[in-house]
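Here the complex is missing a single protein chain, while all its other protein chains stay put.
Here is subunit A:
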Amino acid sequence: MASDYTEILQRLCHHLKKFCEPNVEITPETDLINQLAIDSVKLLNLIMEIEDEFDISVPLNALADVQTVHELANLIHRIKYTEQ
């Protein structure tokens, strides 16, 4: 389970890099809003990429409690491994 999470985190960070400046360092604590400036349009793209990458569906209600990279990775993990 722990390694699944690590893998998800790595893959997620790979996608997040496309949404921010090249020199930004992304850690689990990185704030999606403040530090990566994910606005509502970028968010749509990000969700689409996440859904395609992980073959999951991300419900909107769950995003209301997501602010950091760790929280997003956790959500993906939860959806992916509890749904199946």
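Basically, a contact is a pair of C-beta atoms (placed from the backbone, for glycine too) under 8 Å apart; a residue touches a chain by one contact, two chains touch by 3 or more; residues count from 1.
The working rule: contacts and distances are computed from a predicted model.
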item: Name under which UniProt lists the unshown chain, selected from "Thiol:disulfide interchange protein", "Fatty-acyl-CoA synthase", "Amino acid/amide ABC transporter ATP-binding protein 1, HAAT family" or "Ferredoxin-like protein"; value: "Fatty-acyl-CoA synthase"
item: Positions on subunit A contacted by the hidden chain, ascending; value: 31-34, 37-41, 43-45, 47-48, 51, 55-57, 59-67, 79, 82-83
